[in-house]
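Below: the structure, in structure tokens.
All protein chains but one are shown in place.
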Amino acid sequence: MTEQKPVLRLEGIVKTFPGVRALDGVDFDVRPGEVHALMGENGAGKSTLMKVLAGMHQPNEGRILIDDKPVVMTNPIAAKENGVILIHQELSLAEEMTVAENVFLGELPRKRFGLVDWKTLDDRVGTILKQLNCDFGPRTRIGSLSIAKKQMCEIARALTHSAKVVVFDEPTASLTDSEKVVLFDIIKDLQKDGVGIIYISHRMEETFKITDRISVLRDGAYRGTLNTAETTEDEVTHLMIGRTLDTSNGTNVSNRGEVKLSVRNLSCGNLFHDISFDVHAGEIVGFYGLVGAGRTEIAETLFGLRRHSHGQIMLDGKEVTINSPVEAIANGISLVPESRKEQGLVLGMNCRDNMTLPQISDLTQGPFVSGGAEVDIYKDYQKRLEIKAPSWRSIVGNLSGGNQQKIVIGKWLSMKPKVLIVDEPTRGIDVGSKSEIHNLLRELAGQGYAIIVISSEMPEVLRVSDRIVAMYSGRIMRTFSAAEVTEDSLIHAISGLGGTDAAA
Amino acid sequence: MTDTPQKTSSGGLNKAHVAQFMARQGILVAFILFIIVFTMANPRFLAVDNILGVIRSSTIIGVMALGVTFVVISGNLDLSVGSMMSFSTIVVLDLHDKLGPLLAIPAMFGMTMCLGAFIGFLVGYLRLNSLIVTLGMLSAIHGLTLTYSGGKNMDIADKEGTWFDVFGQGVVFGLPVPILIFGLLALVLGLLLARTPFGRQVYAVGGNGTAATFSGIRRARVVFLCYLMSSFCVAFAGMLQASRSMGSQNTVGQGLELEVLAAVILGGASLMGGSGAIYKTVIGVLILGFIQNGLLLVGLEFYVQFVVTWVIIILAVWLDVAAKRGKLWSPIA
């Protein structure tokens, strides 16, 4: 790529919040027609930087230049008018309104007397949707669309303006592989039109596939920019965490014991069918598949949150009925849920109270909770899991994602479960904590826990599992042992190509 | 959020500290300031008999507010306590003459708590929106009371020949009985909420109901019990009201639900659930009571307290919200 003048330049951006210096003199630029990745661990300042760029925060120092002219982004409207469009990580759409209204949210075309010009609106949105190959019309209600299609609406929003810079914040988090292909095509089209693209993602693989340059933030400071073609994942990781990381695979030494959990012919409505598998003490069984393949739903069924229509669940060889989480816990099943913030933690409570929540009724002295017993449990697991929190009184919502996840894991380990189910153990967690959690899971297996790990990230499944169950569309396609699995065969299995084990 | 927060300032009383302190103790500070100001205006304000008088007149609102605190912390609302209180007052007065006080009281508690159980079933087990359910119950119980009483006021026939007035008018060890009842209830319920597993579960359900379910807490049962607790307190309030006046209109509790809620909110409980405490609610109740009393003592009409309460509630909640976000004004454009 020839050296072009950057379309957008951020110079020495400083942003402080009470007590925190979130951005410490960050420089960043984007050239027209390039995809520039912005990487960094959670809390490194990526989101804050983008909010400054989009006018949602005002920087304390530094300036923003567009086409070499300094601009002030006082609010999201000003940012839009300057040609900067932010596509949010969490979808921000009004569910009850139409696609067209959402695409032009905040700037509906007007006629006289403040009336909405529906015709212009439909025409313009119709054109954009065609451009994106969408199979729905501008009058469709957002609430009736799938997540991927909603994301298309977000992207359609970016195309309504003559955008100079488009920011994609974790755009692939909820997309299937085929939807990702469509997204990458759109990014290429934007590139061709000379739009500068800022691409934020935790996923190395896709970052290396589609970006031209990679800039790294750490602790709110700019750490350098690399040309994607000339660098390696290790180099980027090193910049991000300030040290090199052990991501080696194949060290899984399993000391597999007896069968702890066996599931036979489990079915639930349209969600999953005829699921059978065993989990032994001391092994990790990884469940891999696309979003919507039915993995989380199986976990929820085992934990008593869904009713199964068929099949049996056996623990230590005895059939059990599980109709509620209370019964699941009583039977020794624990679930570290998919969404840490919504399902795992009461964010406003302190660390100790969160950790002892499932067993609070047993930690009593007379009618009262024994605070001492609680603190003992917390301190024990804080040490074992190396949770970094100022004290047990710290509010969980103020901890980093990695430490929050460890609190959830600690919460369930302290219940001494027979079977530990971990759904997306490292979602939204930075690289450093990721590898800590992976090591932790292996250690736990070494201690004889029977563990199920559900994950959408192939490297993760490959790294931690002794056996891998590949799912597609509510069915188990194949079960691999760690020795025989290859990336190709795994992708093959979860894409629904080839038959199931039984059929083969 | 941040792995390495870098402090911008070290030590000293900066704005953030003040804001945090105000968020935690602001209501107490405001209360003390308020008392100082009114004592300067009229020294009688802090006389023992005046204080007892204020607390005594606050007990009915106060007792109900204790129960509603459970409901609010569990993340729900209860707008039905006012009309439920009318119901229990009318019922206990009616049954007093028919069954005698010894049977009338437990019968009234049973009937009132049936209503609470019904609401708890609807909100807890059927997961219906608590605002609308209790709004509907406000209306329905009002209708029930009118039907029960035939639209007439209720009076105890023989006001002299009964010991029933002891709850509302008696004095033990120099303390009015209603204050003792309020204090005792506050102590017991305060311990229940702050120190027992059930209390912890109430906070968890209100803080994040989904996470509570995922932690093996029976969310529906916790919510159900909160409403049962609320109706239990309402029954107490109805008994106090009946015993104090020995006769009553069938609309005696009308509008009290909002005063009760105001006291709970003034105590710093968030309507989102998950925060609040019994002792804070008691402070909220006393603030309301002292405002009323203070304004009367300086010679203002009773309705001036409405306007003052308006301002105080908004200021209290505003300070709380502002301290949490670290900014006085909302950043919303």
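Odds and ends about this structure:
Residue numbering begins at 1 within each chain, and the chains themselves are lettered A and B in the order written.
By our rule, a residue touches a chain if its C-beta (ideal position, glycine included) is under 8 Å from a C-beta of that chain, and two chains touch if they have at least 3 such contacts.
Note that in this section contacts and distances are computed from a predicted model.
The chain absent from the displayed complex carries the UniProt protein name "Autoinducer 2 import system permease protein LsrD", chosen from "Cytochrome c-type biogenesis protein CcmF", "Aspartate carbamoyltransferase", "ABC transporter" or "Autoinducer 2 import system permease protein LsrD".
Of the candidate positions A:68, A:96 or A:488, contact with the hidden chain is made by A:96. Of B:39, B:169, B:210 or B:245, it is B:210 that touches the chain left out of the display.
Residues of chain A that touch the chain left out of the display are 54, 56, 75-77, 80, 86, 88, 92-98, 101-102, 105-108, 110, 113-116, 118, 139, 141, 268-271, 300, 305-307, 309, 324, 343. Take chain B: the residues that touch the chain left off the picture are 122, 126-129, 131-133, 135-144, 146-147, 151, 209-210, 213-214, 219, 254-255, 258-259, 261-262, 265, 271, 301, 303-311, 313-314, 317-318, 321-322, 325, 329-333.
Operating definition for what follows: only the chains that are shown with their structure count from here on.
Centre-to-centre, using mean CA coordinates, chain A is 42 Å away from chain B.
On the side of chain A, the complex with chain B involves touching residues 16-22, 24, 41-43, 75, 219-220, 303, 305, 324-326, 328-329, 335, 337, 342-349, 353, 357-358, 360-361, 363-364, 367-369, 398, 400, 411, 430. On the side of chain B, the complex with chain A involves touching residues 1-9, 14-16, 191, 195-197, 200-201, 203-204, 207-208, 210-218, 274-275, 326, 333.
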